[in-house]
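With one protein chain removed, the remaining protein chains of the complex are shown where they sit.
Letters A and B mark the chains in the order given here, with residues in each chain numbered from 1 onward.
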């Protein structure tokens, strides 16, 4: 039984929505009724069936449409995919990781046959059937990182590790929450996180860096982050902020349910074997408020989290203009009853 | 002095002599004074292995003679930073390990010379820097990618696409520029008054 891929858009008419099964597997990120910025890294091990952790690299019903959106973004702005010259080897590592994971987890959709350096890759959902020589850039239509990430949901940052720090030296970023790869490429861990408020005071970035630089092969880790997006728009880049920024002023009590989305990022961290680099896939999941409130527990909890969020964080996440409207709308689903601990819907 | 605001904002130090076989100085305007101050503490003969590239700009002409009197092995005086950069790149392309780099003056000069050094394989952490003089910024418009030079106001109009930009402290060494982001994207009718703050 394969995945039922949806045909939908993340721009113009915004026809994106989640099927009921997809809503049930949504990675709701709050395990209690309040939220503090924290790093909270845990081992990325396969989880229960029908969750986004079932496979280490998740492919879902939005796959084909997300890849079409990515192709549109790249055609408009090729600077969203860049790799500094020393990162090509890491690109091959990433290609191997994503191909082997996908082929193993979804054999009905992807297949990889290897004969030494001669590889044969079939991606059925996207209609790709390519033979190439592993390690030889001239045998692929794009560089190895670009080739495979045009076939993989989520943004990817590829980090070089040196001098006890991590350097954002390659990446493909078309579904970002408001940061620019073109600007941040070449920065170290502290520099690219510099605009995050509160974090440095809490000293957590030092600990996070120490943890990340020690991640070993075969032992990936993960954490969540979240923000909100008006309209199911994947490309909320600063590059196009002058085009989508006005969306934030269009929220009314009548359209909250359809227009306002919780946007959850599942960030995972993997050591790459040949290059000793670290890859940091950032997978974005969107859910409409109307879809979220189909779980009474999520509705209550998200109301409380959003209501009590410190202003500085709300400002950083760009929620200020519409937070109050959304909180009021959500309050109709919060009867004050206690919520059970943990992430899942009741 | 430049205040430390966020962690991507560069911090500059005070030039000090480093062990090495050759020494390359690049300075503009008041940056020359940083070289002269450092020269008070350098060992005998230090400048015999030095190459000084200096762009006096409007405010640095008084320093030219004093810098020459350090008797560097090579001295170059250029009219603008842009004019000096090809020469700097060529110098770096033929240099050997053991070369040390010292940059002094405006942030624009430090940033662009560092960019050339990085392209030649130099790690920024091994470069000596000292900020003197103007606080004017180079700003990359995140929307159109054009760089506006000598920005002294907040906000500033992008000299390429015309959007009104908030100048952030977020800085890219690779681009040698601060980030500019549209300040009124959420409500294009807002138009905050520009204030002169980077001087």
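We adopt the following convention: a contact is a pair of C-beta atoms (placed from the backbone, for glycine too) under 8 Å apart; a residue touches a chain by one contact, two chains touch by 3 or more.
As a convention for this text, contacts and distances are computed from a predicted model.
Student: Identify the UniProt protein name of the omitted chain, choosing among "Ferredoxin--NADP(+) reductase", "Nitrate ABC transporter permease", "Sarcosine oxidase subunit alpha" or "Ferrous iron transport protein B".
Tutor: "Ferredoxin--NADP(+) reductase"
Student: Which listed residue, B:52, B:99 or B:141, touches the chain dropped from view?
Tutor: B:99
Student: Pick from A:86, A:243 or A:307: which residue touches the chain that isn't shown?
Tutor: A:86
Student: Which listed residue (A:215, A:293 or A:330) would be found touching the missing chain in the intact complex?
Tutor: Per the contact definition at the top, the residue touching the missing chain is A:215.
Student: Thinking of the whole complex, not just what is shown, which of A:163, A:308 or A:328 touches the missing chain?
Tutor: Of the candidates A:163, A:308 or A:328, A:163 is in touch with the missing chain.
Student: Residue by residue, what part of chain A touches the chain that was omitted?
Tutor: Residue positions of chain A that touch the missing chain: 41-43, 84-87, 89, 93, 96, 135, 160-163, 211, 214-219, 221, 273-276.
Student: For review purposes, identify every residue of chain B that touches the missing chain, sorted by number.
Tutor: Residues 18-22, 92-93, 95-100, 120-123, 125-126 of chain B touch the chain that is not shown.
Going forward, only the chains that are shown with their structure count from here on.
Student: What is the distance, in whole Å, between the centres of chain A and chain B, each centre taken as the mean of its C-alpha atoms?
Tutor: Roughly 36 Å separates the two chain centres.
Student: Using the touch definition from the top, list the residues of chain B that touch chain A in their complex.
Tutor: My answer: residues 6-9, 125, 140, 142-143, 145, 163, 168-170, 172-175, 179, 181-182, 185-188.
Student: Write out the stretch or stretches of chain A touching chain B in their complex.
Tutor: It is residues 79, 163, 180, 182-187, 190-195, 200, 238-246, 248-249, 321 of chain A that touch chain B.
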